[in-house]
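Apart from one protein chain that is not included, each protein chain of the complex appears where it belongs.
Let's look at chain A:
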Amino acid sequence: MKLLAALGAVVLGFLAAIGRIALFALETLAQALRPPFYGREFFAALLNIGWLSLPVVGLTAIFTGGALALQIYAGSARFNAEAVVPQIVAIGMVRELGPVMVGLMIAARVTSSIAAEIATMKVTEQLDALVTLSTNPMKYLTVPRVLAGLLVVPVLVGVGDAIGVLGGYAVATGTLGFNGATYIKNTVEFLEPLDVISSLTKGAVFGLSATLMGCYYGMNSGRGAMGVGRATKGSVEGAAILILAANFLLTGVFFSL
């Protein structure tokens, strides 16, 4: 009986957390539609989330693409099907690995920093100071970050996809003996518009999830250094789970239904 009660409490807690996050998302949307709009903060967020994430996204993508080419080559060699390497690298990167790896890198780099920054602002009364200065913290801090994530992460995913395919190309032509022109031709011919659309859509959803979780946990952090630490940890865990769950759902929507 105690076990059932404990299980019930966990489920209820989980559902309550989903409800709170959903309400937070709705509040963000409502604030995004009403003036004033903080353009300066939006462009700063674009720069931070987009431009400054490029190195980590690029490095992650190029190594992932290279490793993918090696694995596919090793696996396909068992069936004498090594020629499929360009196609599988392309589909693997664009449909799955590109968006997911970029999403997880954004969760690690951006979600954590947003949560830590906003949580510290809360702990040091900067959020209260914003209110006394007639500025809504949701509008000033959350809306610019979430909008920037929604818009710029798909671009990062596109860049990550391209660099990942390039990583596969470099490994395939450099060490596996593939012809460069043929590799590119096979890649381009095999990819369909839906692959790219799904990739960019995932990027938008992952960007939204990552920034929203950072803001949510930051705004709802506890007191002191421990509160900031918990908010940061919770935000990354929440964003990673949300990204992987959304990836599963979106893959189903685009390719299975």
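One rule holds in what follows: contacts are C-beta pairs under 8 Å (C-beta built on N, C-alpha and C of every residue); 3 or more make two chains touch, one makes a residue touch a chain; residues count from 1.
Operating definition for what follows: contacts and distances are computed from a predicted model.
K.L.:
Could you check which of "ATP-binding cassette domain-containing protein", "Carbon-monoxide dehydrogenase medium subunit", "Hydrogenase" or "Membrane protein" matches the UniProt name for the chain that's left out?
P.N.:
"ATP-binding cassette domain-containing protein"
K.L.:
Looking at the full complex, which residue from A:Q31, A:Q126, A:T201 or A:T251 touches the chain that isn't shown here?
P.N.:
A:Q126
K.L.:
Can you list where chain A touches the absent chain?
P.N.:
Output for chain A: 36, 38, 120-121, 124-126, 128-129, 131-135.
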